[in-house]
Structures are given as structure tokens and as C-alpha cells.
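My questions all concern the structure below.
A single protein chain has been removed from this complex, and every other one stays in its place.
Up next is subunit A:
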């Protein structure tokens, strides 16, 4: 690095750093507030950022441990927060897996196969999913209500139904994966076909291993969506032990009493699985997987 730099360069770098630090502080502030609220005694939204007294009551409640209240009474946790977390992980994980399976095969068809109305189908996929799901909530409810009469495991108030509902939203994933497939030279699969591979084998042994990074990205996006989703989960799942964390933690907030502290602890908890999944997936999200296959 021996590039000649302008004299003002140092100041511009410094200014850029100041700007970036401000920006990071701005993004981190809500999270830090949340952390602070979850550690403060009492259920107040406002207050100092660094609590003077640290109380683990909210966390004990969230983790299902009973604790002694201010009046000396033993307080039992009233909500199964850890159960909700598990529900969220289960629903998000399974729906992300199924979504990945469907969108990968679908994207393969769109990227590699020839059939009539391909562009129209691609566009309509995207158009249909542009409507916010909130607008069709009633429809979704009616459909799953009906499904439930035939297959109870997929009806209202079942995780199967919720997974099925989430799996429907794969149009964007199909577009994402298709875009990636199209950057992979077709010669490599052709070579596999001449080598004796059936189309499925060429897909499974050659195309998929080269597409790992985008598959991981799509899995994470689908997983995050599953953890965060509120509207559909709020109508499809009703009994308390079946709720996902996103819907369940809303129960801490009722008009007479906003239990901000408990809510904050539950909210931070919901971020955990996302972080874990991201850290695990990261090792596969590397570039250059296709390097060396063809002359660049």
C-alpha cells in the first residue's frame, strides 16, 4: 500500500469513523435499552440505561425459575417462556428446512429446465407473494380451519399447520436460489451427465454442493422469518402451551399492566436461536466454492 494520499485524507478517515461509530451506537441503542430493562427491578419502560440495582427477577421468570417477590411471597412463573422458545425453534427450524427443500428444487426447475410460460410463472410467483400476509389472514384462518377437520395435525392450533403456512412463503427464496444457480456454469452439470449422472444426480452431487452458501443464506432468512413472524402465528395457534415466543411474549403486555421487564427478557431470549443458527451456518457461507471448475 504505497498509494499517495491527499493531505486531508486522515481527517476524512477520522470523520468517517466518527460517523460510523454514531451509526453503530444508534443501531445498538434499542438492544441495550432492552437488556437494561430486563435487568432493572420493576416493569418500567423508561429509566437509566445502566441500572443502579440489578435484578434477575425477570430472567428467572423467563427461564421458569420461581423467585421471592418484594412482599416475601414466592412468585411462580405464570407463562411457559422456555416452552414458547422451543415452539419457535421447532416451527422455524422445520419450516425453514421444508422451505429450503421446496425452493431449491423449484429454483432448479426454473434455472435449468425448459417449459412453457416460465417467465410468466416466475413473475406471478413474486406478484402473489407481494401482498402482505396480514391482508389474507381471514382466508388463511378459514383454510386451516377446513384442513383441520380432515387432518387435525395440520389444522388450527397445531404446529403442523403453522409450519405449512410458513412454508408457503418461498417465492423470494426461489428467486434468490435461481439467481445463484444461474451463475454456476452449465458445463459442469453437462460434464456430470456425460459422466453418467441422471438429472437428479447431477443436481444432488454437483449443483447442490456448489450452492451451499446460498442455501445457508436462504435457510437463515427462512428461520429468522419463522422466529419473528407474528400475525399468522397469532391466529393459527391459540392454546397457551402451543404459542411461539413472538406471540407468547405479547401476553406480558395487557392493557392494565405492561410487564416491560418480563417482556424484555423474553424478547432477548428469542434472539438467541437466530444467533446460534447464524454462527453455525457461517462456516458454510464462504465464497469461491465454484472457483477452478471452469476457465474464468
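Operating definition for what follows: contacts are C-beta pairs under 8 Å (C-beta built on N, C-alpha and C of every residue); 3 or more make two chains touch, one makes a residue touch a chain; residues count from 1.
Definition applied: contacts and distances are computed from a predicted model.
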Listed names "Iron-sulfur cluster assembly scaffold protein IscU", "Multiple sugar transport system ATP-binding protein", "GntR family transcriptional regulator" or "RNA polymerase sigma factor", matching UniProt entry of the absent chain: "Multiple sugar transport system ATP-binding protein"
Residue in contact with the excluded chain [from A:111, A:147, A:210 or A:269]: A:210
Of A:72, A:196 or A:255, the residue in touch with the unshown chain: A:196
Sites on subunit A contacted by the missing partner chain, in the whole complex: 185, 187-188, 190-198, 201, 205-206, 209-210, 288-295
